[in-house]
Structure formats: C-alpha cells, structure tokens
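The structure under discussion is supplied below as structure tokens; questions concerning it will follow.
For this depiction, one protein chain was excluded, whereas all remaining protein chains were kept in their positions.
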Amino acid sequence: MAGSTAEESGILSIEQYDEDVIVASAWFDDSHLRPGGIIAGPNLFLAVDSMGYLVTMSRAPKGSNGFTSAISMQFLRPAPAGGLRVEGRLLKFGKRGSVVDTVLYSHAFADPVAQAVVTYVPLFPATD
Amino acid sequence: MAGSTAEESGILSIEQYDEDVIVASAWFDDSHLRPGGIIAGPNLFLAVDSMGYLVTMSRAPKGSNGFTSAISMQFLRPAPAGGLRVEGRLLKFGKRGSVVDTVLYSHAFADPVAQAVVTYVPLFPATD
Amino acid sequence: MAGSTAEESGILSIEQYDEDVIVASAWFDDSHLRPGGIIAGPNLFLAVDSMGYLVTMSRAPKGSNGFTSAISMQFLRPAPAGGLRVEGRLLKFGKRGSVVDTVLYSHAFADPVAQAVVTYVPLFPATD
Partner (left out) sequence: MAGSTAEESGILSIEQYDEDVIVASAWFDDSHLRPGGIIAGPNLFLAVDSMGYLVTMSRAPKGSNGFTSAISMQFLRPAPAGGLRVEGRLLKFGKRGSVVDTVLYSHAFADPVAQAVVTYVPLFPATD
C-alpha cells in the first residue's frame, strides 16, 4: 500500500501515452542525491511506484484510485543526477491487481538504471 | 544501487543486535504521510533498504560499504503514522551479495505491514 | 497461475500445522537432481508453490481452490539430494490474494537453501 496517489505521480511528466504503454520523464536535482552524486533509491522507487499508478489508471474507470501491493525492483547501475526516462508497460489489468513492467533510463547513457514490476490494486468508484 | 548508505540508516534506532538478526525502530511523523494518514511507500522502502545495509554490515569487515542490488517488497496493510518496528534476518552472506529478509510492524496492531527481501552487495575495504 | 493444486501438494508431508504456520517435509531422490547431485530448481519451486497453497487453504472455506499469481524466490545454497524441511508462514490472507513466506532447509546443514514469497489467490466455493 505504497504511496501511489495522484499527488505523488506529480514527479512524472508524461511524454507518450499509448494504450498499455506510458513514457514519462522525471528530474532529480541535488536534493535527491546520496553521496557519490547518484539518485537515491527511494526516489527511483517513487518513480516506478508512480508509473504503476499511471498505467493502471489509464485502464480504470474515471474516479478510480488504488494502492500498490508489491514491487520487485532491480537496481542495475548508478543513476547520476538529472533527468530520468521512465517507461511503463501493462502486463495485465484485473480487478485483483494490475501488473506493470517499468524500466528507468538515465539521460547519461543507454543502458537501463533500474527495472521493476509493480502490482497495483485498483479501487473503482462506487456506482449509484 | 539504492541509497543504503550509513547516513540514511540514521532513520533506524537499533534495539536488538544479535548475530544474523537485528531489530530496530523508526518513527514517521506527519511529514512522511500520504493522504489517508498512512506512511508513504518510499518511507517503508527506506526502512527496509536501511535494514539490508545494517544486517550486511554486521558481518562485513570494518570499513566496508556497498549498495542494494534488488528489493522485492510486499505492502501488506496500511501503516498509520508513528512508530514502526523493523526486523532484519540474514538469509545469506556472500561476496556477490547478502540476502536479508525484513518485516515491518506498526505500533498499532500485531500483523505485519510490509515484508521485503533485500539483496545487498558489500564492498570490502582495500587491503594494503 | 502455477500448479498449486491439491494433487501437487502431495509432495509435502505435513509435520506441524498451527494457525498461520505450517511445517512440512519433502523428499527428492536421484530422479530430481541436476548434475552435481543437487536438487534441481523446478523441484524447489514446486515445494514453495505447494506450501503457498497449503497455508492459504488453512484459512479458506472448505472446498476452496485457487492459483499462484506471483513467486519471488531466492536460491541461497545448493541442496543435496534427500530430505527438505519446508516452513510456510502466512503474512496476509485476503480475497485478492494471500501472501506466504516460505523457507527451505536441507537435512544436511542448518542454513536455509531457498526462500520465497508466494502470492496465492484463493477461489471460494460458490454458495447456493
């Protein structure tokens, strides 16, 4: 039940929005760094958590919300401060939970810096 | 390569320190909450990431450091603001990476609020 | 949707059955080995998958069934042929999925050989 609320997804700027695939960018400046000048883990976590929310909501009825139930994340390479490219792809959408594959890329090189599978449980709005 | 530096582990206060098992507490006040009054996901992530560091360092030579290479985390129940109990247990210690099982408990009820397996790669100090 | 059916759980012999904790044993002979004389990965997978089923069913109404939706597994040490001790502990039970922590021990030494978190979705019997 991580913090995948609409408010928090504000760290992502959507650049491409297709069915089942969303690409966004995020910017992490000096206040988000750990020693060594790399983006700290909790910020990378926030980026993939927010993408799990966005991709799920692209399929859910208007007014839905929800929560993250699981994240399995690989930290592949240190990400230097600056821009990140965040790609999200829907693997499954279902009432019990959607499964979203996310990959993070740095502005500085081509190989991915992190990958995560996010399981997000959508809560649909009550119908009258 | 998440932010498991000594500095960040400052959010944990160690309460019990046995071989292969560490118990710590963390406190999350109103500044760490998401709407609904529950502790936001990135803070829970930081707690387990820090515990992965602490448990690994309990076995590594003095002066070691390292980085988190993977975290697989289950968000089980919403955690209300306040104290968390963080338990870490070493499943394996190795040069290629240690594996630490962590469970988070709220002050408010007995069932766990989150569980994570953290893989942390220790970097030993250079020997002369 | 792994093979966690009642039939397959037949590889486990239950030795202890408490609320939220089940301990079982399994036996893997020479037909289950990979070169080097260690128990092959798919057999360890089957053991944790079966335990996810058993622990979930201990809480579900009689006549329930279900399927595995996710497994996150750590292979910690090679397991020599022979008996395994399989411990399962319920972290959460819910309609959308139960979360079960499982640890595998060899008969040959004290440290665990594998650990897994199994997410199992129970399907309750239809009510008339």
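Should a chain be cited, it is by its letter among A, B and C, assigned in written order, with residues numbered from 1 in that chain.
As a convention for this text, a contact is a pair of C-beta atoms (placed from the backbone, for glycine too) under 8 Å apart; a residue touches a chain by one contact, two chains touch by 3 or more.
Source: prediction; values computed, not measured.
Within the full complex, the residue among C:58, C:74 or C:102 touching the omitted chain is C:74.
Of the listed residues C:44, C:90 or C:103, the one in contact with the hidden chain in the full complex is C:44.
One chain of the complex is left out; on chain B, the residues touching it are 69-70, 72, 96-97, 119, 121. Contact between chain C and the unshown chain involves residues 1-5, 7-8, 34-35, 38, 40-46, 49, 67-79.
Residue positions on chain A in contact with the hidden chain: 72, 74, 76-77, 91-92, 99, 101, 103, 111-112, 115, 117, 119, in rising order.
Here, only the chains that are shown with their structure count from here on.
Nearest to the common centre of all protein CA atoms is the CA centroid of chain B. Interface residue usage between chain B and chain C, two copies of one sequence, is largely shared: over half of the residue numbers at the contact are used by both copies. Chain geometry summary: the mean Cα position of chain A and that of chain B are 21 Å apart. Centre to centre, using the average C-alpha position, chain A and chain C are separated by 31 Å. Per-chain Cα centroids separate chain B from chain C by 26 Å. Residues of chain A in contact with two or more other chains: 69-70, 72.
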